[in-house]
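This is the structure I want to talk about, given as structure tokens.
All protein chains but one are shown in place.
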Amino acid sequence: MKKQLPLIIVLVLGIAMALQFFIPSRISTVTYETLNRWIIVIAAFAITLAVGSLISHHIIKIKRRKPGWWNSYVALTGLVVMALLGILGRINGLNWMSAFYFKLFKYVQAPMDSAMFAILAFYMASAAYRAFRARSKEATLLLISGFIVMLGVIPFGSLIWDKIPDISEWIMMVPNMASKRGILFGVGLGMTATSLKIILGIERNWLGGGGK
Amino acid sequence: MKYLEKLTKIDRRVIFLLVALAVIIPLVVPLGLPVKPSKYSQKLYDVVDNIPPNNQPVLISADYSPSMMPELHPMLKAIVRHCFAKKIRVMVMTLDPTGAALAEDALNEISKEYLVEYGKDYVFLGFKSGTSAVMMSIGQNIRQAYPVDAYGKPLDELPMMTGIRNYADIPLVIDIAGSAIINQWVNYAGTRYHATVGAGCTAVSTADYYPFLQAGQLVGLLNGMKGASEYEHLNEKNGYSKASKQASKGMDAVSIVHLMIMLFIVLGNIGYFFARQKSSKK
Partner (left out) sequence: MRQKIPGLLLVLLWASLGLALPAQQVPVAPEPAAAAIAPTTGIKAFDTPNDGGRAITITWQASPDEAKGQVDGYEVLRSETPEGVFSRVGYVPYGFTSFDDQEVPKNASDFFYQVKTVGKGETGFAISAVSNPAQSREQWFNAARINALIATVLFIIIVIYFITRAKRGQSLFIRRIAGLAAVDEAVGRATEMGRPILFVPGISSIADVATIAALNILGQVAKKTAEYGTPLLVPNRDPVVYIVAQEIVKEAYTEVGRPDAYNPDSVFFLTDSQMGYAAGVDGIMTREKPATNFFLGMFYAESLILAETGAETGAIQIAGTDAVNQLPFFITACDYTLIGEELYAASAYLSREPMLLGTLKGQDWSKAVIVLLLIAGVLLSWLSPGIRQLILNMLIVG
């Protein structure tokens, strides 16, 4: 029953929602909107469990003195402080907490986000250096077009030859777009097939352990 | 020739250091690399430039979050500076909740550089959720989407909003976004309500909008930091702005880093070819 019940629920709701797409009546629309709201409610409950997992994970790290365990104190402190500032900051009289919350967001979290984003520049350079080798004719062609596109977006490209930006634009608009669309066709079919397999109970790995 | 083989083994820390220097030095010592505006940036600039001053306002939608700031924020600032310099009225809104603070910061900063007055020369409408619903509401009447501005003041009490009903009274809509929301502006504002739409997007997503440019559904497009630097350059060239050109400094750094990456790739391949030749001789 433990495996049967989820399969039945998925089958019934999967077929119902697939049919809903073709039925415009009000009952159909209301059902769809209600289910969407339920998903939001379930996700909200899931956040509670997720935060529990986060706290438990870090407490275990601290207890077992795993490498970098002191960072877990920082993580837990951050969690508690931001939660308290955000929740209590809405009470009249404690608005300074809300202002402090936004300051922490603007001057701590946002710069850290930007710093992680900035790492991409370094990693792109090291990845390109390590991996871009003209091992074959196709790889060579890829490298040459890559160079043209890179030159096309900087001023040096038009200094070398004023047609480079136009060629760069053509590479992005034609062969690049064509290959993207080809992959997207396959992805669309793959998504449909996977959804069908799950609804019909053919694919059961999501139940755990292969679902047999 | 051993040192040529060693070209495949440059320590990544050396690469990181060189990239860091390639980024920092141009930011500290601007190189002033020549900027040649691309045709789509020039087109957008020209459309803005031709809007009559002290008349109907431009609507700018700043639909981006802090992570996309480096590319998109300079675009917003450059366009607002252009408008303020030419006394073109501006309405700024956003459909991204984290974009509101960024847009407001930009307006507060730039309004001090020009003789502009809130309510008469510019209005900040703030964030509204609903994306396509907001775009369609503006098509009916902007007051349906925004009955009040971001500060709670009814639009009817703002002098510049007199007679501004919907897209018919807005000569240009510019969407600055790092997501596919530009498609929705083109579909709803442009196709449905005949609005003239321009856009600014991140460099990664530029190719997705070329079909709209070719079809004339977008009158112009700013392509990432490059587009922003081109707009700043045009502002400076026409005497509309003397502010420091953030995107142009960034483009100097981007240009040097691009060249450096190409150099690394070439060096890596030289080393690879020599190593391969050596092993095939053996």
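We just call them A and B in the order they show up, numbering each chain from 1.
The working rule: contacts are C-beta pairs under 8 Å (C-beta built on N, C-alpha and C of every residue); 3 or more make two chains touch, one makes a residue touch a chain.
Keep in mind that what you see is a predicted model, and the values were worked out from it rather than measured.
J.: Among A:I8, A:V81, A:L94 or A:M124, choose the residue that contacts the chain missing from this document, as touch is defined above.
T.: Selected residue, touching the omitted chain: A:M124.
J.: One chain isn't shown here. Among B:N54, B:N108, B:Q140 or B:N238, which residue touches it?
T.: B:Q140
J.: Considering the whole complex, not just the chains shown, which residues of chain A touch the missing one?
T.: 18, 21-26, 28-29, 39, 42-43, 46-47, 49-51, 53-54, 56-57, 60, 66-68, 71, 109, 112-113, 116-117, 119-120, 123-124, 126-128, 130-132, 180, 183-187, 189-198, 202-203, 205-212
J.: Since one chain isn't shown, list which residues of chain B touch it in the complete complex.
T.: 12, 67, 139-141, 166-168, 193-194, 204
By definition in this document, only the chains that are shown with their structure count from here on.
J.: Which bits of chain B are touching chain A when the two form their complex?
T.: Counting only chain B, the residues touching chain A are 10, 12, 15-16, 19-20, 23, 33-36, 38, 66-67, 69-70, 101, 203, 206-207, 210, 223-224, 226, 251, 254-255, 257-262, 264-265, 267-269, 272-273.
J.: If you look only at chain A, which of its residues touch chain B in the complex?
T.: Chain A residues touching chain B: 106, 110, 113-114, 117, 121-122, 124-126, 128-130, 132-134, 143, 147, 150-151, 153-156, 158-159, 165, 169, 172-173, 176-177.
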